[in-house]
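Some notes on the structure that comes next.
This view holds just a subset of the chains, kept in their places.
Labels run A and B following the written order; every chain starts at residue 1.
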Amino acid sequence: MSSIAQHPDRLFPADPGVREVARRLHAAVESLPVISPHGHVDAAVIADDVAFPDPTTMLISPDHYVTRLLHAAGVPLEQLRVGGSADTTPREAWRVFCRHWPLFDGTASGYWLRQEFVDVFGVDDADLREETADAVYDALQARIDEPGFRPRALMAQFGIEVLATTDDPLADLAAHDRLAADPSFAPRVLPTFRPDAYTKFWADGFAANADRLIQAAGGGSTGYDGYLAGIAERRRYFAEHGAVSSDHGTHTADTLKLDRAEAAALFAKGMAGTATRAEALAFEAHMLYQQAAMAVDDGLVMTLHPGVHRNTHPTTLARFGPDTGHDIPFAVDFATGLQPLLADFGTAAGFHLIPFTIDETVFSREIAPLAGFYPSVFVGAPWWFLDAPDAMLRFRSAVTETTGFSRSSGFIDDTRAFCSIPARHDASRRVEASFLARLVAEHRVTEERAFELIVDLVDAAPRRAFKL
Amino acid sequence: MSSIAQHPDRLFPADPGVREVARRLHAAVESLPVISPHGHVDAAVIADDVAFPDPTTMLISPDHYVTRLLHAAGVPLEQLRVGGSADTTPREAWRVFCRHWPLFDGTASGYWLRQEFVDVFGVDDADLREETADAVYDALQARIDEPGFRPRALMAQFGIEVLATTDDPLADLAAHDRLAADPSFAPRVLPTFRPDAYTKFWADGFAANADRLIQAAGGGSTGYDGYLAGIAERRRYFAEHGAVSSDHGTHTADTLKLDRAEAAALFAKGMAGTATRAEALAFEAHMLYQQAAMAVDDGLVMTLHPGVHRNTHPTTLARFGPDTGHDIPFAVDFATGLQPLLADFGTAAGFHLIPFTIDETVFSREIAPLAGFYPSVFVGAPWWFLDAPDAMLRFRSAVTETTGFSRSSGFIDDTRAFCSIPARHDASRRVEASFLARLVAEHRVTEERAFELIVDLVDAAPRRAFKL
């Protein structure tokens, strides 16, 4: 095998002098533990040490980063067994993927996959083509079927120290509890409170969700009061079960402080299904404000990632469900939207707010200035479509000159693809090394200090931002 | 002559290792035919093999890329014979241009012009100064007057295989027909359906245009029905006469599906001149949606380039006409605007939509995510003010990590300056080589694969996107 995934200088800048510095800096963090404070791995899978199924079900069908590019090339999602569709066999879907593998050249997904194939599965990416698709499929299946190829062993092999999941507010977190109570399992697997389905009037099943919340955790109150009490109670439950953060995929970055009567009236409309879009957005903005207030009390770090039209293609949504590749970002305004929240809680002791963005225009214009003044605001790492080498370099260039390095969230993999975690974190570390190496070469930071900075970025920053 | 336009490494990255790779990649595409699927050359000039006039009339007066920068430096447009003004002689205007030639250093226009002077006219750009202005003028005139310096011969010399023009919906396309019927003329010169003057209530002569359309192609229907039938009929006419695309310079990227009665009511207001600005924009958004529906039937590729305030300086417009350098871009929102259209036609078989932008913020935020899911959406090449080496590199960096290379429209020269076509395409090829060379040097793409990619980008991509 002679894959570029094995090249020790991959992702490093071409200039020989800068590259040498990057190598040294990367070496200092290459083996540090993986801290993953936000992602979408299922805790039960780890707790039960569930064997992985076949290569397609593991690597292709559930990963909208992968299926979206195939779909753009004209592959129907049912050929990839997306959303539970089973028009083809896993092996047939795998052949489709291999036939289209060259599409991924130059993409972040392609980089991760190649690295994963090589490092985790021992498969050469040169064999991802139609002629050898079946042989690769068999090799992957054999690797998957090895007794040692189970989540718990891989957690250790990947060096994962902290892994946060994303959970429904009413989740019992039993799997997290089992892992925490297991003396043979060293990593921390932490739940994350994700209330989106309970704060968006337009979400599927909003009223039913809110009703269940009020019943389960409203403390006997009803309506808006019970709802608010329920949110607060479930946040506390999550905190008690190890959660360090709540996660908010709001439509915009708007925050709004409504008085109780206004909020209750909106809530009633939301429950009745009679709220306008504007009212629904106002309520979401109000609940973001309310949960910041709660966070000041319960200490959960607030992560925020607005600015995405979800499920833009109705036909695909109806057939394959959400998270199938047609979420499209739009411009956001953190500067204006966060003002009510930051006016009241921006300097509150212990409050942490981490805005993530898929709109890179806010990096220099809003995120860096906010994080460069408010002690509560941390700079969210490049996320989603921006979680890619060039975009990460643009990010560092855009925020560092205003806020320096100390305000970073640390790298966020946000992944559903468990076996891509090491590749993603390594890519991030290589980019940090590349950025710092340039600053060293330009005599903007000493190399001695760059070593401290990269260790801080990789290891201390996520612990600081997420209170780990 | 020792112009930098002759340096074989022009536009390549400075790093010696990367540059070597760039050289090799560029060599692989340097001689490929020119495919120009959008531009503003006049088909009749080619059909009739019209001799070019004088240097000023050919190179300066009609090119708002050139005149705008001179105007910014204080040169009145009448001194450049813009818009038919004749206050000065062509030779005097040429002297003005030469006196200000240093203004173009570092600009895309400057790069093209220098290359064109050197390669097409054999003139050293070092002589573009007051002292030698007349001598250069005479040399250019002599070259222009050579019998072989005619459009048809230059088409061959420039290696142009496909050249699309931009045409009025009621154009008879006789020149295109003559060229297509001429066995001695190998290149394809294709018309493009450009209905802007028929869909914007605020356009000069909108009502008269729409009336003529209804008369000519409405199939006997009147009002909105005749109008809609007329648009569809003329699109078919264009397709039958070789057109592969329709081109839409809408104000925003909004699309809107109105029912027949609403649309007809708006149309009536537009014809009567009583529509508000909002109503005019709604009608334009509706017609964009309607024409996407037509495109699903007639197969014309839809190119879209919204987001420009046209003719912002009333005095200049009144005196010199449109396209005289004072169109100014503003922020666009493809993500929201295109939703109605993509919800209905985003996965329609054979539908192609190519959004172009002069707002580079949408590259990573909207264009790449859209083209990375919808099989109908291609990534429009950097356009207009962004059609320049650094901007093209920013573009590749912004879109590739999300969509890879396969979704590109291919290079678009969009030019009115016939003799700049080779320089523009060569600049694009040099930039593609530079971008890919960096990826090779960073071990993100193998050099072997980079050769395939650059050939695909230069040659296959425009054929694929424009159905050539």
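The rule is short, and it goes like this: a residue touches a chain if its C-beta (ideal position, glycine included) is under 8 Å from a C-beta of that chain, and two chains touch if they have at least 3 such contacts.
Since the model is a prediction, treat every value here as computed from it, not as a measurement.
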Legend entry - Homomeric assembly size (copies in this file), of which only 2 appear in place: 3
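Note that only the chains that are shown with their structure count from here on.
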Legend entry - Superposition rotation for chain A onto chain B, Cα-based, multiple of 5°: 120
Legend entry - Intercentroid distance (Cα basis), chain B paired with chain A, Å: 39
Inset, instruction - Using the touch rule from the top, collect the residues of chain B that touch chain A in their complex. - result: 15, 17-18, 331, 333, 335-336, 339, 342-343, 346-347, 361, 364-366, 368-375, 377, 397-398, 400-407, 438-439, 441-446, 449, 452-453
Legend entry - chain A residues within the chain B interface of the complex: 4, 7, 9-16, 68-69, 71-74, 102-108, 110-111, 309, 312-316, 325-331, 358-361, 385-386, 388-391, 394
